[in-house]
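One protein chain is absent from this view; the other protein chains keep their places.
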Amino acid sequence: MAPQKLTEEETLTEICTIPGWKVIFGGKLLRIFQFKDFVEAFSFLTAVALEAEKLGHHPEFRNVYGMVEFILTTHDAGGLTALDFKLARKIDTLAHKVLS
Amino acid sequence: MAPQKLTEEETLTEICTIPGWKVIFGGKLLRIFQFKDFVEAFSFLTAVALEAEKLGHHPEFRNVYGMVEFILTTHDAGGLTALDFKLARKIDTLAHKVLS
Amino acid sequence: MAPQKLTEEETLTEICTIPGWKVIFGGKLLRIFQFKDFVEAFSFLTAVALEAEKLGHHPEFRNVYGMVEFILTTHDAGGLTALDFKLARKIDTLAHKVLS
Partner (left out) sequence: MAPQKLTEEETLTEICTIPGWKVIFGGKLLRIFQFKDFVEAFSFLTAVALEAEKLGHHPEFRNVYGMVEFILTTHDAGGLTALDFKLARKIDTLAHKVLS
């Protein structure tokens, strides 16, 4: 039971719940976080890794020292699904704890 | 240049700077932290791991779900050294960020 | 649907499938691994952490530099269940890759 690609309307409703994220070309979600150093960035990434593996849905991520960039999409559905927004909200919760 | 075992007086001065820790039998420092779940505990442990490897001084740690216990000592010196207190303060700083 | 405590007979059958583990007092599984250094030990622990969180069943573990000790039990069942043996086999597979 693969997750289904969201309609444009569903996507617009979901995107309002995660203000830090942008929809980029090709139906992907993008967000960049800036942490104070590599230790903070990588321990945050470890928390994201644990949640992603449990969810069975993995983000693309890029790291340069304190910067972490995520790109989310569901390859099997050819675009954004409910899983991407679930993962985005999970990432926000984990980042919020470190950055606040 | 191995770190030198602290005298009893030096130990007493240092221990006052880290109120959450106890000196236990055999010249070791002990502290237990309680996190809300395993994801929080393990991402904290990853931050500690990065700092310990960089410092070249590793804690003994034990984990059960959200609980993390540390035991610090300097085997080469046969007791507590300045390195143990440095690591204890580093661990406190990392835990403080997550728990506050 | 909590996992059920295994009977003595079931436990004996299972224990034969994981020769490196011992049943210790109180219905727990114990195994100790020795890695060459902390980096090897901690990256192995990270793999175990990802699998444990996904399984929803977490080991107790203790680390001192290259040594990693696991104690497995199912608290809710008051002893060993199928989940403990599943996790033990998973840990063995992950360790085998690093140690061979």
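In order of appearance the chains are A, B and C, and numbering begins at 1 in each one.
Basically, a residue touches a chain if its C-beta (ideal position, glycine included) is under 8 Å from a C-beta of that chain, and two chains touch if they have at least 3 such contacts.
Just so we're clear, the structure is a prediction, and the values are computed from it rather than from any experiment.
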{"item": "Chain not shown, its touching partners among those shown", "value": "A, B, C"}
{"item": "Option touching the unshown chain, where A:2, A:16 or A:64 are the choices", "value": "A:64"}
{"item": "Residues of chain A in contact with the chain not shown", "value": "38-39, 42, 46, 49, 52-53, 58, 60-65"}
{"item": "Footprint left on chain B by the chain that the document does not show", "value": "46, 49-51, 53-54"}
{"item": "Residues belonging to chain C that touch the chain removed from view", "value": "38-40, 42-44, 46-47, 50-51, 94, 97-98"}
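Please note the rule applied: only the chains that are shown with their structure count from here on.
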{"item": "Interface sides of chain A and chain B: same vs different residues, half threshold", "value": "same"}
{"item": "Rounded Å distance, chain B centre to chain C centre (Cα mean)", "value": "25"}
{"item": "Rounded Å distance between chain A and chain B, as computed from the means of their C-alpha atoms", "value": "33"}
{"item": "Multi-partner residues of chain A (at least 2 other chains)", "value": "46, 50"}
